[in-house]
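One protein chain omitted, others in place.
Moving on, here comes chain A:
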Amino acid sequence: MADALILDKPRSPRRPAARRSNFELYSWLFMRISGLALIILVLGHLLIMNILDGGVHRINWGFVAGRWASPFWQFWDLAMLWLAEIHGGNGLRTIIDDYARKDSTRFWLKMVLYVSMVLILAVGTMVIFTFDPEMPAT
């Protein structure tokens, strides 16, 4: 590998001594830990829902009811919802920080992002916990 990627070390001989918080470190670590879990959760979900045994064509309300009759799949979906939403939201936060040029743009894009994350987590969690298998058809 003669052309292996070799990156220069940072030019600065010393880095700032004190950092205000380790938030970005934990965010970086969370992306890797949640990513590892999501590989199992999401690829398993896609395999079952989209590929095996006719995929999407066999999905309807009764199919969902059958799966959520089991606490195992309820927990699977709940874990997947929270990890995927926070993993994806944190990824988008990084992207907004990278590309937004004005502080006001950055602020408002993040507000939209955080509101959408709270909405999705609240709706998704509520649906998993309050699903009613006896619900009438209409």
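As a convention for this text, a contact is a pair of C-beta atoms (placed from the backbone, for glycine too) under 8 Å apart; a residue touches a chain by one contact, two chains touch by 3 or more; residues count from 1.
Here is the rule we use: contacts and distances are computed from a predicted model.
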item	value
Which of "Succinate dehydrogenase, cytochrome b556 subunit", "MaoC family dehydratase", "Nickel import system ATP-binding protein NikD" or "ABC transporter permease" matches, in UniProt, the chain that is not displayed	"Succinate dehydrogenase, cytochrome b556 subunit"
Interface with the undisplayed chain - residues on chain A	1-11, 13, 32, 35-36, 38-39, 42-43, 46, 50-52, 54-57, 59-62, 64-65, 81, 84-85, 88-89, 91-92, 95, 116, 120, 123-124, 126-127, 130-132, 135-138
